[in-house]
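Accompanying notes for the structure given below.
For this view, one protein chain was removed and the others were kept in their places.
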Amino acid sequence: MLLIDCPYCGKRPEIEFSYGGEAHVARPADPQALSDDAWAAYLYLRSNPKGRHAERWRHTHGCARFFNAVRDTVSDFFVTTYKVGETPPAEAWPRAAE
Amino acid sequence: MQSFSILSLLRRAFGGHASWQPQWRDAAPKAAYDAVIIGGGGHGLGTAYYLASEYGMRNIAVLERGWIGGGNTGRNTTIIRSNYLFDESAALYDHALKLWEGLSRTLNYNVMYSPRGVMMLAHNVHDVQVFKRHVHANRANGVDNEWLSAEQARAFCPPLNISPDLRYPVLGAALQRRGGTARHDAVAWGYARAADALGVDIVQNCEVTGIDRGPDGAVTGVQTTRGAIRAPKVGIVAAGHTSVVMGMAGLRVPLESFPLQALVSEPVKPVFPCVVMSNTVHAYISQSDKGELVIGAGTDAFVSYSQRGGLHIPAHTLDAICELFPMFRRMRMLRNWGGIVDTTPDRSPIIAKTPVPGLYVNCGWGTGGFKATPGSAHVFAHTMAQDAPHPINAPFTLERFRDGQMIDEAAAAAVAH
Partner (left out) sequence: MSALRTPTGGRIDRSRKLRFSFDGRSFDGFAGDTLASALLANGVHLVGRSFKYHRPRGILSAGSDEPNALVAVARDAARVTPNLRATQVELYSELRAESQNRFPSLGFDIGVINDVVSPLLPAGFYYKTFKWPAWAWQRLYEPAIRAAAGLGRAPTLPDPDRYISRFAHCDVLVIGAGPAGLAAALVAADAGARVILCDEQAECGGSLLAETAATIDGWPAGDWVATTLATLAANPRVRVLPRTTAFGYFAHNMVGLNERVTDHLAAPPADLPRERLWQVRAAEVVIATGALERPLVFPNNDRPGVMLADAGRTYLLRYGVVPGRRVVIATAHDAAYRAALDLHAAGIAVPLIADLRQTATGDWPEAARAAGIRVRTGAIIATTGGRRRVAWAGVAQPDGGTIEPVPCDALLMSGGWTPSVHLFSQSRGKLRFDAEAQAFLPNLSVERERSAGACRGVFGLTAALADGAAAGEAAAKAAGHGGARAPRMAVTAKAFGGGGLLGPAAGTAAKHAFVDFQNDVTAKDIGLATREGFRSIEHVKRYTTTGMATDQGKTSNMHALGIVAAALDVPLPQVGLTTFRMPYTPVTFGSFAALSRGDLFEPLRRTPLHAQAVAAGAVFEDVGAWKRARYFPRAGEDMHAAVARECVAVRSRAGLFDGSTLGKIEIVGADAAEFLNRMYVNAWSKLGVGRCRYGILCREDGFVADDGVIGRIAADRFHVTTTTGGAARVLALMEDYLQTEWPDLDVWLTSVTEQWAVIALQGPQARDILAPFVAGIDLARAAMPHMSVVEGQVCGIPARLFRVSFTGELGFEINVPADHGPAVWQALMATGAVTPYGTEAMHLLRAEKGYIIVGQETDGTATPDDAGVGWAVARSKRDFVGKRSLARASMAAPARKQLVGLLTEDPNLVLEEGAQLVDDPTQAPPMRLLGHVTSSYYSASLGHSIALAMLSGGRARHGARLFVPMPGGAIAVQVTAPVFYDPEGARLDA
């Protein structure tokens, strides 16, 4: 069971949280303008990396707030957690700089 | 290939079993093949076997990063069944089941396919509706599946607790008698041995690090930790690592990889005659030939390649096992392990050509790929050999997600296994 550092509440056990999938997959501003391919990419394509992964968690049984985390999917260690709207440090998640 | 039989066993016993040859050669990779398959699990080795045996492609290789059968093939709970709801799924899994029925003799290797019956428990009115829908659809599709009352279910599986006082009492069950189990390692080894006998190179400890493409974009070969290999056809059968390997060709796939755990008890004398699955309370159990209770747990919630998960996942499964089979409460967990399962948005596999010419992919089996091994391998071999899908896997494309033509067994039944 992971130990997750909620940016609002501090470290809590995984069973208090819900996983929210990959982070920074923003809903397109105008979905109707997208091609089927582009829409399907939004719906279904995920980076699924072996390595650092930016992901969403929700502290469902705590503050109930969504937040983001960077976790290494090989070791399951968290690199950082941060609030929605914040950008992770570039050294934590190189893709943020792209 | 040395024949395996009671007679050969007898004969070699007199020589102290000194004359047995390797079951497959420990091949070094050649510089070029007609096709290479990335991934030495059951699906990949089976693909090589059918390419060689049915499509005459013998100058081929299976490239395995570690040891064959070491991924999900060697980590699953070996449940075999084909009672899926949708026509497309039923056709695919029943194709596999028919191959299972003759596989030991086809391969001259005892894979111990044991049709002991797979029983899926219904715990509420909704379950009953869903399973009866399965039973009716399966019967019309020629797939055996029958409805049992709770009493009939217990008669089929005596340890089952059908007390109405259970938190989620058993209201009935759907039984597929042809369903059962097989010996997972033997599937990998049997395919490897049979493919090797047909000339297929099985290359272990050979990790693919890149996929080469020509000026026209088509596949030309792969880069590996044991050198470059040219091949005009490359099949990716890498299960949990599919996203990583497809990424080498610049392709993204609708997959996420999750930890899936399982466990066994200490071995006991025969006590559990069949396979029982309960999706509502999350319990999957059978007994191996060795006597261990083999129990499948769920996936952890998050993407991971760690091949392990949290304690709360198997613990929750054991809650359910102890509830349904309260006499097993004193049994003990001997070993717990994890695999990496690649799951698609509709929980159905992708067995298809890719946008890259010469590149094919067989993935997305999620938590239930073992049962499909022979069928999956067979139709994927067809797809690679003919550069066109077999009618059975034609619906299992990558494009179905774009077009909204999913084969959503999970959504249809809350069944992911």
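Letters A and B name the chains as they come in the text, with residue numbers starting at 1 for each one.
Heads up, the rule we're going with is that contacts are C-beta pairs under 8 Å (C-beta built on N, C-alpha and C of every residue); 3 or more make two chains touch, one makes a residue touch a chain.
Please read all numbers here as calculations on a predicted model, not as lab measurements.
Among the chains on display, the ones the left-out chain touches in the entire complex are A, B. From the options B:199, B:250 or B:326, the residue with contact to the chain not on display is B:326. From the set B:141, B:299 or B:343, the residue in touch with the chain omitted from the display is B:141, counting the whole complex. Although one chain is hidden here, its contacts on chain A can still be listed: residues 1-3, 13, 18, 20, 26-27, 30-32, 34, 36, 39, 43, 56, 58, 60, 64-66, 75-77, 84-85. Mapped onto chain B, the interface with the missing chain covers residues 4-6, 8-10, 13-14, 16-18, 20-26, 66-70, 74, 87, 90-91, 101-102, 104-105, 108-110, 112-116, 123-126, 129-137, 139-142, 161, 165, 167-168, 180, 183, 185-186, 189-190, 204, 265-271, 281, 287, 289-291, 306, 308, 310-311, 314-316, 318-323, 326-337, 345, 402-406, 408, 410-413.
By definition in this document, only the chains that are shown with their structure count from here on.
Averaged C-alpha coordinates give centres for chain A and chain B that are 30 Å from one another.
Across the complex, chain B is touched by residues 1-2, 14-15, 18-19, 21-22, 36-37, 39-41, 43-50, 53, 55, 71, 73-76 of chain A. In the complex of the two chains, the chain B residues touching chain A come out as 241, 243-244, 252-257, 301-306, 310-312, 345, 401-403.
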